[in-house]
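The other protein chains are all here in position, but one chain of the complex has been omitted.
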Amino acid sequence: MKLSEIYGILNLEFSGEDIEIQALNSLGRANENELSYCDSPKNAKFIEDSKAGAVLVTEQMANLVKSKAIVVENPHLAFAILSKPFSKPLFYEVAESMIDESATIMPNVHIGSNVKIGKNTVVMAGAYVGDNVVIGDECIIHPNVVIYNDCKIGNECHINANAVIGSDGFGYAHTKMGEHIKIYHNGWVELEDNVEIGACTTIDRGVFEPTIVKTHSKIDNLVQIGHNCELGFGCIIVAQVGLAGSSKLGRNVVMGGQSATVGHLSIGDFAKVAGRGGVTKDIEGKEDYAGYPVMKLKEWFKLQAKMLKVFGIKR
Amino acid sequence: MKLSEIYGILNLEFSGEDIEIQALNSLGRANENELSYCDSPKNAKFIEDSKAGAVLVTEQMANLVKSKAIVVENPHLAFAILSKPFSKPLFYEVAESMIDESATIMPNVHIGSNVKIGKNTVVMAGAYVGDNVVIGDECIIHPNVVIYNDCKIGNECHINANAVIGSDGFGYAHTKMGEHIKIYHNGWVELEDNVEIGACTTIDRGVFEPTIVKTHSKIDNLVQIGHNCELGFGCIIVAQVGLAGSSKLGRNVVMGGQSATVGHLSIGDFAKVAGRGGVTKDIEGKEDYAGYPVMKLKEWFKLQAKMLKVFGIKR
Partner (left out) sequence: MKLSEIYGILNLEFSGEDIEIQALNSLGRANENELSYCDSPKNAKFIEDSKAGAVLVTEQMANLVKSKAIVVENPHLAFAILSKPFSKPLFYEVAESMIDESATIMPNVHIGSNVKIGKNTVVMAGAYVGDNVVIGDECIIHPNVVIYNDCKIGNECHINANAVIGSDGFGYAHTKMGEHIKIYHNGWVELEDNVEIGACTTIDRGVFEPTIVKTHSKIDNLVQIGHNCELGFGCIIVAQVGLAGSSKLGRNVVMGGQSATVGHLSIGDFAKVAGRGGVTKDIEGKEDYAGYPVMKLKEWFKLQAKMLKVFGIKR
């Protein structure tokens, strides 16, 4: 799309040299034919080094942009509005899929365009495998699982019934009228090898990048993994956990049942969060945590004991 | 069904004028050919103005009924027993559906009887669209979504994979023996325009009335919306929230991840409930809340700080 057309969509007057904008991207990843945005002073530091061909900014940040600054009142909203015309189509161009002859595809399965399915993999009845999906060897995709376009599944992965891999993240920009403008997500989900996903678990795709679940991680039923999360090697995520967007878990992190994160934080290697723990900030590895907001497990035990004692409560 | 037959089902002796009862309904909505019930002194005030042709009541409330009082020990249980013979059939009479020629219906989709589907709407593989369902223009019904009979979906709605719209609410009456008698739900779910529903989210239908999600409301993954809830314009419901039956949310209410309500309460316009907040009573709008039971957010911060300080806990 021409930059001038983008100005048109945003009801702005265009002047200067017109360039081709091929995609939206983050400040760090955008190239000269991509458009990015900066909506918060916190991220202003990334503008300077960005290679983006144009950047949506507020007036105060306009002078930081070395390429084309598109000045708008609300850059996040402008970005959301543009995410629709730049979203990938629901269905891609038809292209033949490559399904290994040792794979089993049950009836009533949807296999999209340009899909690759590896050796001995079984796709069970009612599953939906979107366009451009890659599934490795020795996987079991259980009944009624949905894998959206562009997702990548490694070898020896089990995805249990009715799980959903690659749905759009829950991201919106907000108008002054209280409407919420959907941010279309062009990322994907990547499960490495030996990953197991529980029944009715949902994993959202990233905005531009993948949501990643690394090798040997195991995720129980009814878990929510938000957009742009990253789970390290060998994580254990127990039932009904909710990881908000951009939670970065190191290796062998354990999240107990119904625990959660508020997103945009990191959890160190080998950390264990007890059931119902609520992680609200970065926490270090090799430590046990509990409570909401989380504290170290032994502090939580102390808190429980003192509370009961001081208030004269029987358990 | 004749009133005398209803007496038969309840093992009561019938006398007096026999009338035709066409449906069950609430005291406020029932007409003279409908039967209602009152099981609690709290609702006795609604008996007087009810136009119901007959009312199931306990002996103490019998004299309040102007039409026919059906005296039973447990009116709620009698109502539950009658909800089965008065339930709508699982499948309606066959009638042609009206699917706009610009709509896309993928294979393996079930389209029921008398369905209407609007312009450019896409119904993806494995979706179930029940009888009498109306879906507007520009919607995407993602793979394996289930929309039960009678539900109404507005324009530009996205319902993500494996979500369930219009399942029966979780309502039972209880016998002295500890059995639970199912209340069949004859209501429906109504999503207005520009509503997005997350993957594996469930929205139950109302008993008599619709469960309503108003325009521009956005609901994340794995959320439970109970029967007879009402969400105002532009609500944001984050993942794994649980709204119990008859929760009424005003406009632009935000419910953080894993927060919940106990049902039969209202939340004012622009209220924000933090993640894990538990709403147990009516709360006013334009205010931030947290904790379980919820308090104002700033009181919750104070509580956390004092608790740690007084008990000497490190976070």
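Labels for the chains are A and B, by order of writing; each one numbers its residues from 1.
The working rule: contacts are C-beta pairs under 8 Å (C-beta built on N, C-alpha and C of every residue); 3 or more make two chains touch, one makes a residue touch a chain.
Here the structure is a predicted model, which is why all the values come from computation and not from measurement.
When the missing chain is restored to the complex, the residue among B:114, B:160, B:240 or B:266 that touches it is B:240. Touching the missing chain, out of B:150, B:204 or B:220, is residue B:204. Interface note: of B:5, B:179 or B:282, the residue touching the hidden chain in the full complex is B:179. Contact with the undisplayed chain is limited, among B:41, B:85, B:293 or B:312, to B:293. Considering the full assembly, B:144 is the residue among B:25, B:50, B:83 or B:144 that touches the omitted chain. Mapped onto chain B, contacts with the missing chain fall at residues 90, 108, 110, 126, 128, 144, 146, 148, 162, 164, 167-168, 170, 172, 178-180, 182, 200-202, 204, 222, 224, 226, 240, 242, 244, 258, 260, 262, 278, 292-296, 299, 302-303, 306-307, 310.
Not every partner is drawn; the one left out touches chain A at residues 106-108, 122, 124-126, 140, 142-144, 158, 160-162, 194, 196, 198-200, 216, 218, 220-222, 233-234, 236, 238-240, 251-252, 257-258, 275-276, 304, 307-308, 310-315.
By definition in this document, only the chains that are shown with their structure count from here on.
Averaging C-alpha coordinates per chain places the centre of chain A 31 Å away from that of chain B.
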